[in-house]
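Shown here: the complex without one of its protein chains, the others still in place.
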Amino acid sequence: MATNTLNLPEQEYMLPGNRACAGCSVGIVFRHMSKALDGKAIFVVPASCFTVLCGMYPTASVQVPVMNSVFPGTAACASGIAASLKKQGRDDLTVVAMAGDGGTADIGMQGLSGAAERNANVFFVCYDNEAYMNTGTQRSSLTPLGAKTTTTPAKGKMQFAKDLPAIVEAHDIPYIATASPGYPGDLYDKVCTARGISGTRFMHINAPCPPGWQFPTAETVAMAQLAVETGAFILFEIMDGKFQLTGKSLALADKDNRQPVRKFIELQSRFGVLDEETLARLQERVDERWRKAVARHRAEE
Amino acid sequence: MGQTRHCKQKTAMSWPCVGEAGRTGDWRTLRPVVDPEKCVAARKGKIVCMQCWMFCPDNVISRTAPPEIDMEYCKGCGVCVQVCPSQAIEMRPEHAEDVAASTKEEASCDR
Amino acid sequence: MAMNQIEQIEIRWHGRGGQGAVTSANLLAEAAYYAGFKGVTSAPAFGAERRGAPVTASTRLASAPLRHFSQVEAPDMVIILEGSLLTTANATEGLAPNGHVIVNTRLAPEELGLSNGYQVATVDADRIAEEINLRAAGVIMVNTAMLGAVARATELITLDHINRTLRHAFSPKAAEKNIEAARLTFEATRCAS
Partner (left out) sequence: MTVDTQSVSVITGNRAAAEAARLARVDVVAAYPITPQSPVVETLSKYIETGVLDAEFITVESEHSAMGVCIGAATSGSRVFTASSANGLAYMCEQLSWAAGSRLPIVMGCANRAMSAPWSVLNDQQDAMSQRDQGWIQLYCRNNQEILDTFLQGFRIAEQVKLPVMVCYDGFILSHTVMPVDIPEQEQVDAYLPPYSVHTILDPEEPRNVNPVTLANPRLNGDGVLCHGYMEFRYLMEQAHKEALDMIVVADEEFEACFGRRWGGLLWSYQLEDAEVVLLAAGSLAGEATISADMLRSEGIRAGVLGLRAYRPFPAAAVADALKEAGLVVVFDKSLSYGYDGPIRRDVQAALFEHRVMPEVHGYIAGLGGRDIKARELVDAARDSITWAEQGKGPKPTDWINLQL
């Protein structure tokens, strides 16, 4: 049975008074991830917003061990820790690599690919706020089509975001999932699942960012939920190659009642006044991905 | 808070503490206020709903009935207002005098 | 000159990539160490080695530990794993006037047409390796056999030193086969003076 609000553990691993932006979704993500891991994890963190959340020397806002890493080095550093723990016979800890979209899909991609190919005993989590938010909102390869960033300032990004889970899936690892801070129970359950598996596990988490996406801080959760409700972000897991929709996305597939992408886009000022053609391309892309996901879900059910 | 200069660390390693970034309650311009008449947990006097606790990005809302918000560190994002199914929380402007009274110290880690 | 006070001999090996010239050069260094040379070094010509292309390796043997590793210019001996390299690789280039030439060939020393007062020795190591079916990756290997020719043509090392070296370098089964090759080559080597 899926975890709900009332059976989530009470124990917290993130302390109040941290350095994250008001309304940052990464706080929600980390709270539920760390609950699912029961705190028995070592986090490896490259330069990213999460670095800031974790705090500056000599104080920390998270009650888990964190190892900071150079930007491209997350997966390798995590591999090293995993190997070290194995040599020491410690099998009670999960090594979590926690990187942003840049640290995963851009500069971190080589390291992630290497670790995944070796099936390193690492749980790699990409919290995807869809641009280099920590350095001031520069485009990444996961920035969506049409989004304005400080390096796509006038016309918005000209390319679609790349399909990160598909790239990772090509490595044949035991577990891949997506998750959203809009659905903490689903996220919690997936982290619990990942925790129980050895080898490389990967999770792609949609992480709405009020300053970067340009929406009011209060809307973070609503934005995360809209991403799922429109099908712009699909909740699924792939266990040993078997693809299944989960949670809200599964419910949407059953009822076939997705919202139009416009509803999600128009709340974010980063898209400015989107021309109809770009909007249509975005909708078309979402529809295509959605159709494929539903078809695959049904085929592998 | 006494200041001593006895740091023995060879490398940078941080300890967890509340208020890592100082009193982040100072970041607020709007303050969330829970209406006990509308809050289901408050009305029933038991742990139900707890959406505000679950979604709080800053872990400043307690899992209690009624939920309590730690105003020392609440950044005033308003997520709790949005996720409350009973519209029991509203954002009210901070009083000017409250802001002036708050400490501006960089590291005011209280445990 | 101080250099001349150091009793040393410099040897250049000629082979083709894959024939094991570098390995046998190293083995010679080891055997010579067992024979009492306190300074032994051996190295391939530096750089990438490509299968089939002519390669060289150099071995330096000295009575005292070696302090220098610069490349061998004027060898006192050349060992040639395949007769054709004598001409195609100009294998006697820089060889000292009375230097040793040891060649894997069916020809007798006198038939090679080498002059300059070289001390020439030849042996048909291909035939020996073929006879005892000494192969690596399907290819006939004569490199270790040629150590036997060195023992016969010079007094640097003996078969005992070679045997000890081969037993150290190979698995017991492989070692015995290589030892046999070296022994047969030792016996079959023809020296001209």
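Chains here go by letter, A, B and C, matching the order in which they are written, and residues are numbered from 1 within each.
By definition in this document, a contact is a pair of C-beta atoms (placed from the backbone, for glycine too) under 8 Å apart; a residue touches a chain by one contact, two chains touch by 3 or more.
Every value quoted in this text rests on a predicted model; they were computed, and no experiment measured them.
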{"item": "Left-out chain, listing which of the shown chains it touches", "value": "A, B, C"}
{"item": "Per the touch definition above, residue among A:G73, A:G100, A:P144 or A:G231 touching the missing chain", "value": "A:G73"}
{"item": "From A:V64, A:V125, A:I176 or A:L279, residue that would touch the chain that is not displayed", "value": "A:V64"}
{"item": "Residue ranges of subunit C at the interface with the undisplayed chain", "value": "1-3, 5, 26, 29-30, 33-36, 38-44, 46-48, 65-71, 73, 160-161, 168"}
{"item": "Residues belonging to subunit A that touch the chain removed from view", "value": "39-42, 44, 51-52, 54-60, 62-70, 72-73, 75-88, 93, 110-111, 113-114, 117-118, 120"}
{"item": "Residues of subunit B (touch criterion as defined above) contacting the omitted chain", "value": "1-7, 9-17, 106-107, 109-111"}
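Quick note on the criterion: only the chains that are shown with their structure count from here on.
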{"item": "Graph class of chain-chain contacts, one of line, ring, star, complete, other", "value": "other"}
{"item": "Most central chain, judged by mean C-alpha position against the global CA mean", "value": "A"}
{"item": "Of all other chains, the one whose Cα centre sits farthest from subunit A", "value": "C"}
{"item": "Chain centre separation (subunit A, subunit C; CA means) in Å", "value": "63"}
{"item": "Subunit B and subunit C, separation of their C-alpha mean positions in angstrom", "value": "81"}
{"item": "Separation of mean Cα positions, subunit B and subunit A [Å, integer]", "value": "25"}
{"item": "Where subunit B touches two or more other chains at once, by residue number", "value": "none"}
{"item": "Touching two or more other chains - residue numbers and ranges from subunit C", "value": "none"}
{"item": "Residue numbers on subunit B that touch subunit A, as the complex places them", "value": "7, 9, 12-24, 27, 47-51, 53-60, 63, 70, 72-79, 81-83, 91, 107, 109"}
{"item": "Touching residues (chain side subunit A, partner subunit B) in the complex", "value": "5-6, 8, 10, 12, 14-20, 22-28, 31, 54-63, 181, 184, 210, 216-222"}
